[in-house]
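Every protein chain of the complex appears in place save one, which is left out.
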Amino acid sequence: MLPGNAVLLISCPDRKGLVALISDFVYRHNGNILHADEHSDREAGLFLMRVEWELGGFDLPKEQVAPAFEPLARELDLRWELRLSDEVPKTAILASKQDHCLYDLLLRHRAGELRAELAAVISNHPACRPIAEHFGVPYLFLPITKEDKLEQEARILEELERRKVELIVLARYMQVLSDGFVGHYPNRILNIHHSFLPAFVGPKPYHQAYQRGVKLIGATAHYVTTQLDDGPIIAQDVIRISHRDSVEDLVRKGKDLEELVLARAVRAHLENRVLVYGNKTVVFD
Amino acid sequence: MLPGNAVLLISCPDRKGLVALISDFVYRHNGNILHADEHSDREAGLFLMRVEWELGGFDLPKEQVAPAFEPLARELDLRWELRLSDEVPKTAILASKQDHCLYDLLLRHRAGELRAELAAVISNHPACRPIAEHFGVPYLFLPITKEDKLEQEARILEELERRKVELIVLARYMQVLSDGFVGHYPNRILNIHHSFLPAFVGPKPYHQAYQRGVKLIGATAHYVTTQLDDGPIIAQDVIRISHRDSVEDLVRKGKDLEELVLARAVRAHLENRVLVYGNKTVVFD
Amino acid sequence: MLPGNAVLLISCPDRKGLVALISDFVYRHNGNILHADEHSDREAGLFLMRVEWELGGFDLPKEQVAPAFEPLARELDLRWELRLSDEVPKTAILASKQDHCLYDLLLRHRAGELRAELAAVISNHPACRPIAEHFGVPYLFLPITKEDKLEQEARILEELERRKVELIVLARYMQVLSDGFVGHYPNRILNIHHSFLPAFVGPKPYHQAYQRGVKLIGATAHYVTTQLDDGPIIAQDVIRISHRDSVEDLVRKGKDLEELVLARAVRAHLENRVLVYGNKTVVFD
Partner (left out) sequence: MLPGNAVLLISCPDRKGLVALISDFVYRHNGNILHADEHSDREAGLFLMRVEWELGGFDLPKEQVAPAFEPLARELDLRWELRLSDEVPKTAILASKQDHCLYDLLLRHRAGELRAELAAVISNHPACRPIAEHFGVPYLFLPITKEDKLEQEARILEELERRKVELIVLARYMQVLSDGFVGHYPNRILNIHHSFLPAFVGPKPYHQAYQRGVKLIGATAHYVTTQLDDGPIIAQDVIRISHRDSVEDLVRKGKDLEELVLARAVRAHLENRVLVYGNKTVVFD
């Protein structure tokens, strides 16, 4: 998603004329569509669309795009979101002790691969502070014990709200978030689980994989819901392993996979290419 | 591509309003768009689109779709093709001695994966006749020697024209087609080359791969042009090999790859998902 | 595994000198080792080895190899098997209505990829008879109802024993085998399950995958045990899917995967490259 663009993400009951009517809205206001893609889930009777156009030349100022679209949206019974690529979402990364996914995200951000404003790295461990500092991102160390878990979560929430964070990325964050916390950010908390879900839900998936003797290990990026490891899947990948690989080898090989899969999902989210419906996602190319 | 549908494949210089105007044509005639996808090649200044809709409910009989679209197409300076899913293209498979790709295509056809009418299997060897017969497809044995190559090509051409063949699939056909022959079927002859092109052009790519000591071997499906192994690529894939693999192992492993990649390309072509521009393809999902 | 070779498959408690002592046995009798590979599972304290050598030049006739090895095996407390590549194992394929894996195995067998003697295709449906006949393999049609399931299994068993079958391949066979049946062929019944196990155990894994919204589907070849879909895994692979794929698309795409994964496992078994220990396998390259 390039600067100066607008994206509409739309879902609605399927009916005739949706592509025509929605693209006509853009055309009528002199917009140049850069990319339009749609999907019909025939089983669910649902139409899903993503349309991206240039705001340069568009005959509405950006604050009037949504009001101008509103009547058509109401008429067609659309669930919709408008995203402007100039409004870069404030993002927080939550990490624990392991730093590989954190490093990877910070490096990609610095390389310009992720259109996010990094508001903070928040961790229950002090270990990653030097990394955050190397990249110039504020680091909040909020240790958590069994006793003060909910209190500390409340403090995290406070920090996120104060910083107007819109996206939370769990970069191998080892604490399970409470339902209350999750409820504040529906489809806004991204997690990486180190297995090809639904296989090996829960703790120590590499150990589970080793015990079961699988020939592939995987990683899954998904939105967090109140069901553990059960949210809508955004990205998944696997790599081949063999009998030669110990649990330590699986952990090492899995790290690469976790980084790649999480980054792919974060990027898709930030480019407004992910639409959630039911417990599934459409990820537009 | 389901029965009873129409597909427009369009390319033209990029300009505003194309998605809106084209989808409006379908909507205006009460068509239900099942799938619309477009691509802008910004470097080439080119817009490419595929739109598929149901003819059931469409207010034009199918023979009037093209004439009705013509004025808009002229106005917008479109290069376009209309395909009706009920018109199943007559297809010939050219094979030599090796039968794995031939078998694979015949099996997929019988399983309903390929919307083609198999007009003939044509071969310069008698070996595959029992296979064609097992699947009930006419087999033409037209042996070729250095001396009568052009004559025999002329006979093949005659047979193809008599049978109104629109698509020719070279299923490991070991004869190089003359420029004249190729010229009769622009973007209508599909070939499978057993390497990840542009590596290992020409004969014996597995031997070349073995000599070079690569760690992957590949297969490439492409349209045939007068440049050997240089036509627009439709599909490619690779598999891992190791020092343990002899040339014979490469040949064996490559067979699976050739089948999969060729079948993927044939299917994409038959579903009208391939658009050629320059020496490249867009393959719509 | 080439004709005229012998293979020893060995597992035993790990200790020093095993590679030296076992390879010395071959050398002492003037054998030329073609391939030796071993693996130590340090956690289990287990040593596993595969050694293959040429019988040409070996100073023992093939019927004396096992007796000659016996004393060393006893001394080293080996669990071992000797396989001679000239003794091609009699193999039965069990199929139901779906024929793609059956076709694939028959084609590979005819192409010389599988060193097996195909003793019979056994099915609870009449549908695949013409296929078996095309390839010249006896076809046994043994229909099964809820009432006569155990009786029919007994008949299958009888047929297998009469034909001295050593390997049973379930090529999308849709009947669950009884524990009694399975007990007759420990690590001799190969099954293909159409998911990346342990995800989507049981019936309709493609439907389960569709419901869960995964981004990859898989296939798993494993030995059948009395635990459903829980036997030692030999081979696994996956392919990418997207929101565009319906359940029918998953079924279609999965077919290719099932064929490849099952064939890879059958080939590894027939080349005596699979060693089972615990509920896992070592698959030597």
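Going in written order, the chains are labelled A, B and C, and every chain counts its residues from 1.
Everything that follows uses one rule, which is that contacts are C-beta pairs under 8 Å (C-beta built on N, C-alpha and C of every residue); 3 or more make two chains touch, one makes a residue touch a chain.
Everything quoted here is computed from the prediction, not taken from an experiment.
The absent chain, not drawn in this view, touches the displayed chains A, B, C throughout the complex. Interface note for the absent chain: among B:21, B:199 or B:251, the touching residue is B:199. Remark: the residues of chain B touching the chain excluded from display are 39, 41-43, 196-200, 212-216, 218, 232-238, 242-244, 246, 278-283. The set of chain A residues touching the chain not shown comprises 100, 103, 107, 111, 113, 134, 242, 244, 252, 255-256, 260, 285. Although one chain is not displayed, chain C still touches it through residues 16-21, 23-24, 26-28, 30-40, 51, 285.
By definition in this document, only the chains that are shown with their structure count from here on.
The touch graph of the protein chains shown is complete.
Interface of chain A with chain C: the two copies contact each other largely through the same residue positions, with over half of all numbers used appearing on both sides. With every chain reduced to the mean of its CA atoms, the largest distance from chain C is reached by A.
If you average the CA atoms of chain B and of chain C, the two centres end up 37 Å from each other. Remark: chain A and chain C have CA centroids separated by 42 Å (rounded to whole angstrom). Each of residues 39 in chain A touches at least two other chains.
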